[in-house]
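Before any comments, here is the structure.
A protein chain is absent from this complex, but the other protein chains hold their places.
Entry: chain A
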Amino acid sequence: MEGDHSETRGKVGDQVMQNPQALAALQDRLDSVSHTPSTIESLPKSVKRRVNALKHLQVRCAHIEAKFYEEVHELERKYAALYQPLFDKRRDVLSGAVEPTDEECDWHSDREEEEELAEELKKKAAVEEKKEEPVVEEDPKGIPEFWLTIFRSVDMLSDLLLEHDEPILKHLQDIKVKFSEPGQPMSFTLEFHFEPNNFFKNTVLTKVYKMKSEPDPAEPFSFEGPEIVDCEGCDIDWNKGKDVTVKTIKKKQKHKGRGTVRTIIKQVPNDSFFNFFNPIKVSSDGELDEDSEFTLATDFEIGHFFRERIVPRAVLYFTGEALEDDESFEEEDLEEGEEEDHEDDGDEEEGDFDPKA
């Protein structure tokens, strides 16, 4: 090895390794530094025995916890019914079916006041300039492209969005969350409600997420509440030529021997948000390859995100307010505070004698 540094280190190391006292001290030091599970092995038998008893109690706790989550699920079901009228109204407003009253639209915020000021200024300035109205002259109904805008604004969703999906998503009117009934295996369903359109015949596209809600007997301590373990999509009744999840490609092929060229047409899968409704199936026994596992994990994340954040707070994703919250959250670096040693004795210095003290 080159370099004095490592040589010296090597020599010292050798010395230490040969000195039994040093070794023992080292060992002690190492033992006290790490409190790893292996220290459990060093416990007296009678104590280990009692620790096992505690583990048994812990398994029982896990089972009680499972019942707790079932009751939470029931609570969520109950509250879903309480939110529903508000969500229905939301859908009516954004689809243009219902026009909210002035009172219902009353919203005061700092921004609003700024906007009103800006409006007044604009009016004064724009006397001569008759600014052209946006190309679309017709009075917009409801809140156009409400859900599409949300998809575009939220990274997790915009990642799934392709250009050819957008005209279809303009027809998305509502996304609902439905909960499994008591007694059924725990699951939730996302329902995507579309207005009649040229692309497919379905009025609703569904995605069901199945959950594991009990501790795994082989691994009871890994249970931390219900977890999505599987999902199921639905068949989309595409109109002819409108299926964005497939594309036809032409391939020219040259016969090696003969030299003739032919063109064949193939149908291959196309990237599209609508593949969301045709997820990879989790085989009951089999393992998935890494890619598929990752895709599925992402899918579960998205399902969860729809249920927990998007559907309950859609307008805040539309305006972008919720994005700030989500973002600022990730940026929070909980740095370990550098603790200042308060051994510092303040301002008094040696040598000063303040008679007033």
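Keep in mind that, in the parts below, contacts are C-beta pairs under 8 Å (C-beta built on N, C-alpha and C of every residue); 3 or more make two chains touch, one makes a residue touch a chain; residues count from 1.
Here is the rule we go by: contacts and distances are computed from a predicted model.
Here one chain is missing from view; checked against "60S ribosome subunit biogenesis protein NIP7", "Rab5-interacting family protein", "Coiled-coil domain-containing protein 22" or "Nucleosome assembly protein 1-like 1", UniProt names that protein "Nucleosome assembly protein 1-like 1".
The residue touching the chain not shown here, chosen from A:194, A:274 or A:318, is A:318. Residues touching the missing chain, restricted to chain A, are 35-37, 39-40, 44-47, 49-58, 60-61, 64-65, 67-69, 71-73, 75-76, 79, 82-83, 86, 89-90, 93-94, 99-100, 104-107, 111, 115, 134, 139-140, 142-144, 149, 153, 163-164, 188, 209, 211, 221-228, 241, 247-258, 260-267, 297, 300-301, 303-305, 308, 312-316, 318-325, 329-330, 332, 334, 336-337, 339, 342, 345, 348, 350-355, 357 (touch as defined at the top).
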